[in-house]
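First the structure, in the form of structure tokens, and then the observations on it.
Here the complex is missing one protein chain, while the rest keep their positions.
And then subunit A:
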């Protein structure tokens, strides 16, 4: 099964990167879930948490504010001014 290559980047460092099977983030329009094969997307993130489901099934929650979500191919980038794993 295809996986998402996720990288979570804040202004001064790469917070986390790795593979995930699903990403759920909160954009200004509402929550959006991304699975492998999603169409290219560029969205503004609302303040809030980004939930990642890793390939093994574990969950990972990060806090991101002031940022963007970009999806291209199976690469997902969460780019936020401030981001940290919770």
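By our rule, a residue touches a chain if its C-beta (ideal position, glycine included) is under 8 Å from a C-beta of that chain, and two chains touch if they have at least 3 such contacts; residues count from 1.
Just so we're on the same page, contacts and distances are computed from a predicted model.
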| item | value |
| --- | --- |
| Complex member absent from the view - protein name from UniProt, among "ATP synthase gamma chain", "AIM24 family protein", "Zn-ribbon domain-containing OB-fold protein" or "Molybdenum transport system permease" | "ATP synthase gamma chain" |
| From A:2, A:42 or A:85, residue that would touch the chain that is not displayed | A:42 |
| For subunit A, the residues touching the chain missing from this view | 7, 9-14, 27-29, 32, 39-44, 66, 68, 70, 72-73, 77, 79, 81 |
